[in-house]
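With one protein chain removed, the remaining protein chains of the complex are shown where they sit.
Order of writing sets the chain letters: A and B. Residues in each chain are counted from 1.
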């Protein structure tokens, strides 16, 4: 297997590489089940979380993953940083690099930023979300959660529902899940669908997407976006696209319900579903821990192997 | 002794349990006196500080306590977090739980939040302040500071002075100190007294509360609260309730002066008293370190014993 240095998106990734990463994640989850949830695997490594957009959940997940592997972590937050003084992204990242870090977990509102950073920096770059473009560890944790119960994704139908056009979660899942054999559908109101989404079939017909689906992935709706006149009102969205218990019945019995969080209960999904038997929302977060430990391990130590 | 899982308030606590905890705190303070102020007791444990209200002092104190026991710490701050995107307290906490943490130090403006959290979470919950309700580690460090010099609290008179109605510090001390035998008085202007404070005698007569007191605990006054027409003006408060050197003379010679900090010098107390011979304000902060180490140890490791 070729050594992977960065995780930017899944372009060029082979199925075997993804499977190997998910296999490592499974071993990492075993660590999380021990009384002593810490391993020395990354002792002496230093990892920076560089968040140009706020995100406590993803940031905390990465920091925990790093600490459980005994790495040191520094958090480079934007607020109060020199970026607000007009420093460029590049200068900020080069400054961090000069502090001799081993890996950079980068989130930014700019699509393609992680790729640029990988060109600028000597260490490993992990894309923790770049604009609408990609959020690969989210897709990996989704795949991990799905595989946990479906055993394999070959021929499985996965429906992604909501604001497809603006979602890096949708984009990364549409890239990753077909690599594992899944049949991905993406549904939402016309105004929230992109013209094309590589790896997925697009439809504004929710029933078509949900029909016999093995899993339904509901996206977070950005309320502020619904002000735009070309889009449905929140009331219309709820009436036509909210995932309810009835609509879940269109999917296979026991279909899995995923959501990247944080949820707007009673907006994109009926609040009661979040705790219901379909929901794997907490499972996803835990999978995220294991997956991020595996990613750090593969990029930093797996390289030498 | 029954194993304690959470520290929410002192309801149901037995005197022996409090004494055992304070005894452990004494051992922890010995650690703080060593050149190497660190023990491996909580190696492999991960503790989250979850502050829905800002408080650098208490947060730093808990983080230090955890690090000195070799635990890993993640800080989940509200600002920039998903809570600001409308996520509920419960969803935030369940997300953290799915990251497999061992203990949650929670501060929130909502009374009863720590109790609710203890119902939702599998790990230990430590209440670091919930609205006006409780702030148990503050009361423990106050008790520790008092016992340090008074040896025991049986029959000792402790006067709490200030904005009793809105104070979780007053409430927790009125719960804890009588359990150790103390006689607790709470004094303040009528508009800042609650109708009842379990464990304490209420009075608007400051002299009555201070008379022959073994210790005076001055509360922080929230200036913004004094705008309310039913309350005294700041000038009136100072004239009638500020703790001055003269008023300290009403207490026993050598009476101890406590304040939970941060102080408004020359408002609730004469500024010079803060550094005077009565003051134990710095002693309290150091006691807080030892007490918080003991609490983490009892809840996480003491359980197994």
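A few notes on this one:
What we mean here is this: a contact is a pair of C-beta atoms (placed from the backbone, for glycine too) under 8 Å apart; a residue touches a chain by one contact, two chains touch by 3 or more.
Fair warning: this is a prediction, and the values are worked out from it, not measured in the lab.
Interface note: of B:32, B:180 or B:238, the residue touching the hidden chain in the full complex is B:32. Looking at A:8, A:25 or A:96, the residue that reaches the missing chain in the full complex is A:96. When the whole complex is considered, the residue among B:68, B:157, B:171 or B:247 that touches the unshown chain is B:68.
Where chain B meets the omitted chain, the residues involved are 32, 35-38, 54-57, 60-61, 63-64, 67-68, 79, 261-265, 274, 282-286, 288-289.
Along chain A, the points of touch with the absent chain fall at residues 43-44, 46, 72, 74, 76-77, 80-82, 85-88, 91-92, 94-100.
Basically, only the chains that are shown with their structure count from here on.
For the pair chain A and chain B, the distance between mean C-alpha positions equals 40 Å.
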